[in-house]
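Note that one protein chain is taken out, while the other chains of the complex remain in position.
Right after this comes subunit A.
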Amino acid sequence: MLELRIAGRSFSQPVLGEVFATIERGDRICLLGPSGIGKTTLLNAIAGLDKTLSAEAIIGREALRVGYLFQEHRLLPWRTLTANLQLVGATAEEAEAHLASVGLKGYGHYLPDQLSLGMARRAALARCLAVKPDLLLLDEPFASLDPVMAGELKTLIAGILDTDPGMAMICVTHDGGDAEILANRLWYLDGKPARLQWDDRVGEPGLIDSLLGRLRQLDPADS
């Protein structure tokens, strides 16, 4: 449903090199790689935020509804949660339902900055759902959450993906462990400029373990 044909960039030191991949419905991709390698850059490119890319670089995005969970919540701080969800097209009832589905039932009249970090991130996730996304982009959704909250959010996201098998997901993470729960496909981004080093379907058991092993060898500081 989405084809990436990112072929390096013209300016002197491009972050992204060649990235060729096709994303199908139901793909649950975990995007791994060392810090600062360009994972968020790739996610932004897929979301259409990279103005330097030519129109042919990302094929099929116009037809897709994209929900993007940024690292920060990026909800409008002067609007309530309900109003934030309504701004992306949800009705009041739908907004309430989406908030309830991320465990924020009854919080519709709260302002984003009244929420804790974990709650705000779930509210932002509810906004992703409010656009009825074909493609869910998650940028380090578990960063700076305590292990319990991170675990809850992981279960929540896995549940959301299970209820809509047609939805595709790309989730940036440092932690290979996230991939074990969420992913059926792994991307590993590395190099300067960054390319997709591996693009593996997760099928047989043990593949993630072996990938993680290779990751640790490559980048011991990160594990």
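Criterion: contacts are C-beta pairs under 8 Å (C-beta built on N, C-alpha and C of every residue); 3 or more make two chains touch, one makes a residue touch a chain; residues count from 1.
We adopt the following convention: contacts and distances are computed from a predicted model.
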| item | value |
| --- | --- |
| Choices "NADH-quinone oxidoreductase subunit J", "ABC transporter permease", "Beta-ketoacyl synthase-like N-terminal domain-containing protein" or "Serine/threonine protein kinase" - which one is the UniProt name of the chain not shown | "ABC transporter permease" |
| Selected from A:Asn44, A:Thr82 or A:Thr173 as touching the chain missing from the view | A:Asn44 |
| Chain not shown: contacting residue from A:Ala7, A:Ile59, A:Ala100 or A:Val131 | A:Val131 |
| Contact partner of the left-out chain, one of A:Thr52, A:Thr91 or A:Gln114 | A:Gln114 |
| Residues in subunit A touching the chain absent from view | 44, 47-49, 66, 68, 70, 72, 74, 76-79, 87-88, 107, 110-111, 113-116, 119, 127, 131 |
